[in-house]
Structure formats: C-alpha cells, structure tokens
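Below are the structure tokens for one structure; questions will follow.
With one protein chain removed, the remaining protein chains of the complex are shown where they sit.
Note that the chains are named A and B in the order they appear, and that numbering of residues resets to 1 at the start of each chain.
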Amino acid sequence: MAIKTTSFASGGDGGRAVAGEKKGFRLNAFTGLIAGGLGYLFGHWMGNAIAGGYQQVIGSGQNDIAILLGFIFGTIGWFLGLGILNYPLKKMAGIEPPLEGYEFEPGVMKYFRFTLDNKVVGIQYLFGMLFYFFTAGLLALGIRTELLSPTNHIWGPATYLEIVGEHGTMMMMMMTSVVMGPFGNYLVPLMIGSKRVAFPRLEAAAFWFTPAAYIILLSALWQGGFQSGWTGYAPLSIQQGVGQDAYLFSFALLGFSMITSSINMTATIINYRAPGMRWSRLPMIAWGMITVAFTMLLSVPILIDGLYVMGLDRSVQTAMLYAGHGGSSFLWENLFWFFGHPEVYLLALPGFGLTMEILPVFARKPLFGYRTAVTGMVGVAVLSFFVWQHHLFQSGMNPDMRPLFMLTTELISIPTGFIYLVGLGTLWRARMRFDVPMLFMLAVFFNFLFGGITGVYVSDVPVNVTVHGSYFVMAHFHYTIMGQLIFAVMGAIYYYAPLYFGVKLNEKWGKIHFWTMFIAFNSTFLPLFALGLLGMPRRVFEYAARLQHLNQWVTVSSYVLGLSLAFFVVTFVWQLAVTRPKSPLNPWQSRGLEWQVGYPIPPGNFDKIPVILSGPYEYGDPNALPVADLTPAEPSAVGVSSGGEI
Amino acid sequence: MSNAVGENVTVDEEQYYHDANLGAIWSASRTLIAVVSTLFGGLVFSYFYLRSLNSHGLWDPNGIKASPLLGTIIMVFVLASAVIIQVVNRRLRMGITIDWQVGALAALLLGVLAGAFQIWILTRLNFMPGSSGYAGIYVASGPVYALVVLLSMYWLETLIARSVRSRRATAQDGGIGVSNQPGAENFRASLDGFTVFWTYFAVLSIVIWYLLYVL
Partner (left out) sequence: MTTSNKSSEFTAAEGRSHVKKIIGIWLVVAIIADYFVWFVYGPHMPPGAMTDQARGQQFDIKVISVMAIPVLLFIWTFGFYSIAKFRGGKDRPDGYYVKGNVKTQTAWYVITATLVLFLAGFGTFELIVPAGAGGGEGPSPIWTPSTPVKLVVQVIAQQWRFTYRWPQFGGMETTSINLPINTEIQFDVTSIDVIHDFWAYQLGVKADANPDVNNVAFAKTLQYGRFTVRCDELCGIWHGAMYNYGKVVSQTQFYNWATQMQRQNASVTKLLPKFALTYTPSYTGAGGGYYPSGDPNGTAA
C-alpha cells in the first residue's frame, strides 16, 4: 500500500474509523437553528431592502422576494450552524479533511449532529421520518374530523384547505425518503458488505435538509397556509399568499435531499460491493434503492424546475404559468406530473424492496423468481417516466395522446404483476412463520392489490371521466402508498429493531398494533372508493348529505387508525427507552448479511471486508454456503468458490 | 470491485476502498451529468412548450432578445475554458504540473467571468420579466446557468488548490499528474470527472446559447 504522506491522504479512503480529534463543544442542531434563524432574518431584511419599493409589493402588501430570500439564507445558516459547510470550505483551500464520526460515541448527542456514520444517519432518518409521518397523520385526522358532517364545520374553509395542503405535501415530499433514509442508508452498506458509503457527507447532509424542509413547510400555517393542495396547480398557486412560498421552497429542499441521497446511494451500490457480491446476489432492498435512486435523479430536477418557475412567477413577476402574458398553466401541470408520477413509484418501489427482502425470511424459502423481481422493479421505474399525462386525461391537454398514455399506464401493471408473482411464488409450499413483520408483509400484498386493481380503473380513460379527481382516486393512492409503503415500513421496524436497537419488540403488542392498524386502515379507505364512485370530489369541505353515513364511518375508522398508530408510538418508545427487552442475535434466523455482524454493529460495520459466498435467500437448501465469510484470511489469497449462479 | 472476483481473491482493504472511491467519483460525476441534463431539460422543455403554444401571440412578439453579444461571450468563455482544461490535462499527465495550474487558473477565470456576465445581463435586461414567454424563460434560465457555472468553477478551484497544496508531497514521484500516491490518484479521478462534466456542459452551453440568443 502506498505511503500516506502528511496531509495528502485521499480523504478518508480505507473506510477506517478516524477518531474525531476535536473534543468539547461541537456544532449541532441547536447552533444550526440559531444560525438558521439569523440567516432568515438577514434574508428577509435583504428582500425588503431590495423589493420593498416595488409596485406589486406595495400594492399587495406581500413581499415574496423577502420570504424566499429569508428561506434561502435561513437554510444556508442552518447548514453553516450545523458545520456541514466546513468541508466544502476547507476544500477551497485544498485540504482533504479525513472522515470524522466513525468513532463509537455513547449518548444521544451524536444524533443531533452532522455525523457521518451510515448507521447514525439511518437512526436520524428513522426518527425524523416517523415524526414527519405522525405530524402529517394528525393533520389527516383534522381533515376527517371536518368531514363528519356535510354542513357543520369545525374549520373554516381556508383552514380546511391549509390542513389538506399540509397533509398532502408533508406526506408526499417526506415519505419519498421513508425507506431510503432509515433503511437504505443503514442497511445497504451492511448488505453489500461495505464498511462505508461512497459519500458519507452527502448522505448525512441529505438528512439535514429534512428538518429544514419540515420547519419551513409547517411555517406556512403561521402565514395563512396555501390553499392549493400538494399539486399546487397554477394559476391558483400564483394567486396564493406567502404560504405558497413555504410550499415551493420546502419541496425544493426535499428535492435536493433526494438528489444528494441518490447520488450517494447509486455510487455506493455500484462501487462498494464486497467481493462476491454480484448483481445476481444483491439483496432486494439494494435493488429497490438503486432503481429508486435513478428514478429520483432523473425526475426530481424537473420538480425543482417547476417549483423554481412557480417561485419566479410569484416573486420576480415572470409569467411562465400565465397565458395572458405568454405563459401557460399547462406548463406547471406538465413539469409537476413529470416528477409527480415517478414520485408515486419511488414511494412504492422501496416498499416492494422491503417486502421481498423480508418475505423469504418468514416463508423459509428462496425468493421466487429473483430475476423477475428485479425486472419488475426496473420495469416499473422505467415505465414511470412515460405515464405522467394520465393525471391530465380530462385537462384538455393533448387529448389525442390519451390512448398512448392509457396504454403505458396499463403496461405498468405487467411489471407490478411480476412482484405479485414473486410474492405468491415465495408463499408456495412455504413454511410460513407468522411473526409480526410477516403479518405486515402479507398485509402489503393484500392492501396493494386494491391499489393496483383500482389503478386499472383509473387508467381507463372512459372510467377516468367519472373517477378523476374524486375520492376513488384518493382511496386508490392511499392504498398504494399507505397500504403498501407504510405497512412495509412498520413491518420493517419490527423486523429490524433487534438489529438497530438490540431490542425485540413485544410480539403481543405488535400483533395488537398490526390487527388494529390493518382493520382500521381498510375500514377507513375501502369506503372511500364507494364515496368516489358516488360522486364525492377531493378536497371539499361540503358534500352531498346522502354521503354522510359513509363519511362518518370513515372518520371513526380513521380515529381507530390513529389510536392504533399512537399505540405503536407508545409501545415502541416505551420498549426502546424503558424496558429494552433484549433480543437474541438474529432472532428471525435470517440469512441476510446485515444480520451476521452481531449487535451492536461496530462503527465500521465489518472488521474485515467480507467475502460473499452465496445469495441471501437460500432458505431450504441444506447445501447452501453461508452468505459470507466474515473473517477471510489475510493477507494470503483466499480461495473463493464462485458459487452457483442464481 | 466485485466484478473482478475470480477463483482466488486477495482483499487488500486500503487498496479495495481506494479503488472503490475512484469508482465512486467516476459514477458520481457521470450521475451529475444526468442531473444537470434533467435540470436544463426541464427548462428547455418549458422553452419549447411555451414557444409552441405561443399564448396570445406573446411568446416573443417583438423579437426582443437578451444581449446576443454578451450571450455569445458567455458561451465562448465557457467553451474556451473547457478547451483549455482539455489541453492542459495532457500537460499534467506528462508531469508538467505548473502548466496545468496556469491553464486551469485561466479556465477558472474564464468560467467565473462567464458566470459574472450572466448575472450582469440579468441586471440590465431590455424587457420586463413578465412581458413575454421568452422573457420568463430567459429570467428563469439565467440564474440556473450562472449557478451551475459558478459551482463548476468551485469544483475547479478546489482542484487547483489541492494541486498547489500537494506540490511538495508529490514532488519526488513526478508531480500530481503522474504520482501513484492514493491522494494523487484520487485527485486525478476528480479532475477526470470535472473534465468530462465541464466538456459536456460546454456543449450544453452551445445549445442553450442557440435557444436563448439565436433561435
């Protein structure tokens, strides 16, 4: 190995833990908040100084430039205050600082700092995402409460739409990272046998975008919110107050988070696989992550473009979304849905990744049709770029293209069907164990089936005439996202708690949580299909009196669903913080490489680079090699049999 | 990397992660090209979309463009910067570090000037941002273009600073362009990534120049 000359290492190569040299005070989320607040004030002042005299600002009393500059400088301050910008600034002086934060550090402060260990980032994401999810979930209960009665109102119509917009936007932007954040970052290096990720700083920075986006998005509520929903159709979104700026800025921040996270994820999976980790042995979560990462990289920039265009129209008075001055409101619909449709698949694919990862463990069988599963995920990802106009079937835009988009949309059912084939094939003559994670995975298939089959209705243009924009569509995508993704995530939390925390969550409580959540979820969303078919549009606070009983049923079910999730939160926190029921190592007898390293996982994941000997799903094969050799002899050559091709 | 696995494997950890790191820089710089293409792709789509719709005949009713002279200067500067980088990279590989440093500084200067001119144009436009579809697209593209140029120049600046700082460390084995120290290899991987990206961006600049100032 070449000589390491002073101050000329290649920047943390070797993946070895480099002990943090600084002790004592270090920058953290609280300094970040202070610096962010100061940055916001500075930006706001600057915006007023620049644009305070503009005619439209005086006329409307609304200075979008000040708000947007406040957000921009606030975010820069937040990053400065967290110390994330130290590295890029040092690089300007030609210094390559070593990686810090791989040292084992007790206590919780590391979770409030810019920490580079992929496992710390995973935990940060896990709690962050759960927090965002429950915030948005509470907003959903606010929506349902309003809909108890068609005529008596809890909220004013403006507040109601603010809640609807916050719920939708929070869920859709944050949940894009609900798998890649907590599970991708944590597990992928472990699964591919790597001691590190490719770009730990990018990975960690991706997380720190999310609290900023969360705060900014929620801040809209103090500024009158935005009444344009998560879709933000122009010109309504141009008409809105400054709450819309919070929408567009926070969504764009999350876009940057997705891009940074994805660049790291693709580079890690492509380059950091351990010897023997062929593409044909790559675990399903890693396949889910890499397909999602590529989908994000090619779709999120378009969203950022769209939001940027909206921001310019709102602040510097361009008119790209306004036909009266040479723009078009269709432009936003195109830009938005060109991202927006891949987005729903980048919510769904990681859920399938988790499901197909966990299913074989509890079925005690190999994954059926590995290649089919991979083809299914890649196929969905590719096709997702060619379907965006199905959201616009009734818009009057390119009506002659509708048969084409109907075809592409229905074609997506083929690769999605592959995943069902894989699921059913894996259950075939299995020896299933019905632990809590397995129940959630089976529920994923049950729930998504409704989402998938109603997708065929929605994609059929004549049927779409009736169901577009109705509760039918709303139920459809809640089945695909909540019924699939959130159930998969919940199952994965039960499944991975022993690995993450050394804690095996109580089976009985888990089953209570599962059954209440499963029944309440279906009881909440199944009637919504009927409501949609009976003529109830989305995002309304008044509806036909004949639909009241169904709506009341749904609202009460949603409360049960909320209670079930609250039960999860309480038992989860209780077991993590108080009782800590100790888990045996690898309690599910999984073959996954991530389970072979023991608990607690050492800071560098592995002592030595493991050599992968066989695929992760060889259950039921008495002759299967162990998944990896964790202590390959060194430095002499190790004989590695090339293993059976899968 | 794993695809090199044969019957016998020796795992030299330092080397393994060093190689993986070089591979990651390769992947990431190419991924960046995809991201930047998509970013400008959205704007180019908007350009053609509004141009073809021509709502109320207001795509560009009077044919007013932002200063074609400055636009051409920007494009030429970026192009020249990319060409210089290509040329001096060869010198670097021959071990003539100083030529690369001077050339890269020139390229940096050209890039920064291009970014600065782009911002300058935006401060003295001869049309209102909302006066036409073209005006909107121009006002949208300008800052994105300037931002990407300046961030690329940040990347180049870090490379120059690194080559200067490593002068002594690599002096014995022929300079940073030929040294086989891991730091030097890492530097060259980053430089290769930058060169590919910047060359691609120069080509993209011609397209953008044609759309915004000529077509």
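In this section, contacts are C-beta pairs under 8 Å (C-beta built on N, C-alpha and C of every residue); 3 or more make two chains touch, one makes a residue touch a chain.
Keep in mind that this is a model prediction, so the values were computed, not measured.
Asks: For the chain that's not shown, point to the residue among A:L27, A:L85, A:L141 or A:L236 touching it.
Replies: Touches the omitted chain: A:L236.
Asks: Decide which residue listed in A:G83, A:G122, A:P301 or A:G425 touches the omitted chain of the complex.
Replies: A:G425
Asks: Which one, B:M128, B:L147 or B:V178, makes contact with the chain that was left out?
Replies: Checking each option in B:M128, B:L147 or B:V178, the one touching the absent chain turns out to be B:M128.
Asks: In the whole complex, not just what's shown, which of A:L27, A:I72, A:V382 or A:M397 touches the removed chain?
Replies: From the options A:L27, A:I72, A:V382 or A:M397, the contact with the absent chain belongs to A:M397.
Asks: Go through subunit A and note every residue touching the omitted chain.
Replies: 54-56, 59-60, 157-158, 160-161, 227-229, 231, 233-236, 238-239, 317, 319, 322-325, 328-330, 363-372, 392-400, 402-403, 406-407, 410-411, 413-414, 417-418, 420-421, 424-425, 427-434, 442, 445-446, 449, 453, 456-457, 459-466, 468-470, 533-535, 537-544, 589, 591, 618-622, 624, 646
Note that only the chains that are shown with their structure count from here on.
Asks: Approximately how many whole Å separate the CA-defined centres of subunit A and subunit B?
Replies: Inter-chain centre distance comes to 30 Å.
Asks: Applying the document's contact rule, which stretches of subunit A touch subunit B when the two form their complex?
Replies: Contacts found on subunit A: 1-11, 13-15, 88, 91-96, 194-196, 198-199, 259, 262-263, 266-268, 270-278, 297-302, 304-306, 308-309, 312-313, 316-320, 322-328, 330-331, 334-335, 338, 608-609, 611-612, 632, 634-642.
Asks: State the interface residues of subunit B toward subunit A in the complex, per the touch definition above.
Replies: Against subunit A, the touching part of subunit B is residues 1-18, 20-21, 23-24, 27-28, 31-32, 34-36, 38-39, 41-43, 45-46, 49-50, 53-56, 58-61, 128-137, 139-140, 144, 154, 157-158, 160-166, 169-170, 180-187.
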